[in-house]
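Just below is one structure, and these are the notes that go with it.
With one protein chain removed, the remaining protein chains of the complex are shown where they sit.
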Amino acid sequence: MKERRSIAAPASGSVKALSDDSGIEYWHGRILVTSQGYILPTSTPVNHYLRISPRLLALVPAAVAINLVVGTITRELSLPVYLDTIGTVLVAAVSGFGPGVLVGAVSQLLLGLLTGYQYLPFVVIQWLLALLVALAASYHGFRSVFRTVLWGLACGACCGALSAVISYTLFGGSTGGGVGWLTAALRSAGLPLGVAVAIGSSSTDLLDKTIVIVVTGMLLRTLPRRILGRFPRAARAVGQ
Amino acid sequence: MTLIASDLWFRYPVQQDWALRGVDLSITPGEVTWFTGALGSGTSTMLLALAGLAPRLTGGERRGAVTLDGRDISDGSVLGRGIGYLGASPMLQLSGITNSVRDEVAVGPMNLGWPAARIAEAVVDAMARLDISHLAARAPGKLSGGETQRLLLAALLASAPSTWLLDEPFAALDRGSAARVGAMLRQLADAGHRVVVACDDADQMLGLADRILVFNSGSPVLDDLPDRILAGDQILVARAGTSDAATLAFMAGFAAPRPVRREDLLRQVELDPAATPHETESSSSGAPALDFANVGFSYRSEEPVLSDLTFSIAKGEAVGLFGANGAGKSTALRLAMALEYPVRGVVTTLGRPTAGRFPEHFAPQVGYLFQQPERQLFASSVTQECLLAPTVAGWNGDRAATAVAGVLEELGLADTAKEHPYDLPLPRRRLVALAAILAADPELLLLDEPTAGLDAVSRDLVIGAVRRRVEGGRAVLAITHDPLFAHEALDRGLLLDQCRLVLDGPVRDVIDDRRLRQPAALVIAIALGLPPGADRRNEVARLIERS
Partner (left out) sequence: MTLARRAHPFTTGAVALTAVTLALLLADTQDVIVLYLVTVLVAVATGAGAGVRRGLYVVVPIWALLFILQVLLGLDPRTAAPWGGTMSVPGVQFALSQGSRLAVIATASLAFATTFDPQRFLQASIARGWPFGAAFLLVATLDAADRLASQARQLREAQRTRGVMVSGSLATRARALPALIFPLLLTSLTEADDRALALDTRGLLLTGRRTAIDPPADSPTGRALRWLMLVLVIAAAVWRVRR
């Protein structure tokens, strides 16, 4: 915590909390790497370690829990989507790429305790999603419904493609759950396995991720001022 | 050894207004210091600033200085500097890393790196002093509000801080626990600790505090001995809030300086507490709004939660449901809303048996206010939130808009109609949840602790809203621990004990029978035959202006 102060010494007589925008810093020697990608020299050398801001330390568990719980809610409503990455998307949009990656990683680790670690490779989908949503946020991607849908489709397409690749190479298309059975149905209809996996995985992900991003956009555009003030990236995401 | 704020200014992020404005004060060891003031007067923020948490963790901007023993307070962790801080929402302050009360109490010492033997000793001692030893093996997340509060106080005590900054420490406590905590704070102060308490519970603090600071608009406007301040009309004159005790002292004709104690007040008006009258006639008529006939309930094959419960609530009647924790109060309320179904007997809500029906079938003709109702708000403005119920009721746009505007006006929310509910302070957010339920003019209101966590002004608004509904022929069933609300809003009381109905009569009888705290203010108000709630304060305010 001391090291942090050494970068931005407060003006005399006035203490202002540093913007907690990203919340993750990586220190090595005299170099500080923040999750926004800034590389700053520090005045005092420190051992390399990862430091997470208290607010992020409080937010990440909640976001991971949101991923799990929203997955349950959509299942109870028997909706044809999962939305179980909404916590990752939300945090990536309001806090940036680094926090989004953290939420994705912890989510997948925790999910492994419930469904086994064979699905761990799918963590890269969460990371890609965090990257794209953070990008969308910094380009005012949530300003209007139209822009949100476009970004949603783009994210959905990318995630779908990646998930098809993972599913084909590691599982031969046999990833339990709805996607697997959709793939099987397409394959029995005569499509080659590669095509069946590609269509099965990417259509599911395209729909799911697009809706996740659209729903998150609905929330972001109507966030209370108090939250916007605490998460400046959210304000930027909706073009304020 | 001093904690000093000098010319302290503080504002939260994106706020133009300063929450603290040029505060100068020093907190003395060996004293219990009491911060009080109306909602938004800055007492909670002051505690955060004294703890060094604002702006370090809250964000925002600080000018001026807060120092502990000459060092800036932002320097280092709160606990590491010997500061025990307790926020107003106990549930949010659990560590989340333990599965027993015993371990939760040990979290502070564990993080401070004490030797294991010392930790074990401190934990046992702290649990005994807060009377939670019997809960040692329970899961911290499954405790009641009062138990959680005691757990957190024990956790602070175990880490042996020398400065105690407590925000509403008595809020969730019953009478016995509050007295116990009060005695503990007294002992701590006498042992040379600094103890600062922010709350507006005059009955609790009057005998405890050595010094009172009354805040208004971000700085202390009065700073004196509690007896002196509370005995007169100073708080009202300083426009720093409406302490019930102060109001009534004024009504009873006390001049400052003079201590306000229940006994003194009663002697002044020549009354005996046992002889305080209460005359509310319930005007029941027509078909009951809610009827329980020989209702029994248990979760699966476990012990019964309710057995052979029979009562009915007429239209135009406000009924309170009383009893200890676990007596089955919440279950009775849930049965009335078809959230649970009776195992034996029949529950009839608005003339329809609940069996085979779902909560959706009774919405919005039945309004159900849950505990912590602010956590169910989802719309982007207060008005939008309130429009849900009229929409469900199928009202057209104009009728719905008029109804919502009326309810918002009634609950003092008209100026926040376009605000996001989550931008409002907690008590007002709770009022929004109530407004959302009242908007479609329900015929039966089921209220679970409707005044919990509300300030005096908000509580008066709730009391007023309930009374108007009852006079308009609506029925109310409420669970409450708030004696003021019970007295002023309810007619009849039902007392549950060990799953059975043991008393059904005027609310006053039930309250007298219970160990509910009876604020001196309430006793006097009844004795003097003063009007309830907001009317009483308005009357006093008029009198002050005239005098």
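Just so it is clear, A and B label the chains in written order, and each chain counts residues from 1 on its own.
Just so we're on the same page, a contact is a pair of C-beta atoms (placed from the backbone, for glycine too) under 8 Å apart; a residue touches a chain by one contact, two chains touch by 3 or more.
This structure is a prediction, so every number in the text was calculated from the model and none was measured.
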Residue touching the undisplayed chain, where the options are B:Ala389, B:Val432, B:Ala452 or B:Ala465: B:Ala389
Residue in contact with the excluded chain [from B:Ala38, B:Ala171 or B:Ala363]: B:Ala363
Hidden partner interface residues of chain B, rising order: 48, 51, 53, 56-59, 77-80, 84-87, 89, 92-99, 103, 106-116, 119, 141, 155, 159, 337, 339, 358-360, 362-364, 366, 368, 370, 373, 375-378, 388-389, 392-393, 422, 436-437
Residues in chain A touching the chain absent from view: 1, 50, 52-55, 57-66, 68-70, 72-74, 76-80, 83, 86, 90, 94, 106, 109-110, 112-118, 171-177, 180-181, 183-184, 187-188, 193, 215, 218-219, 223-224, 226-227, 230-231
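Keep this in mind: only the chains that are shown with their structure count from here on.
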Where chain A and chain B are represented by their mean Cα positions, the distance between them in whole Å: 38
Partner chain A, residues of chain B touching it in the complex: 12-15, 55-64, 72, 74, 76, 96, 380, 420-423
Chain B partner contacts - residues on chain A that touch it in the complex: 1, 13-17, 20, 54-55, 61, 222-230
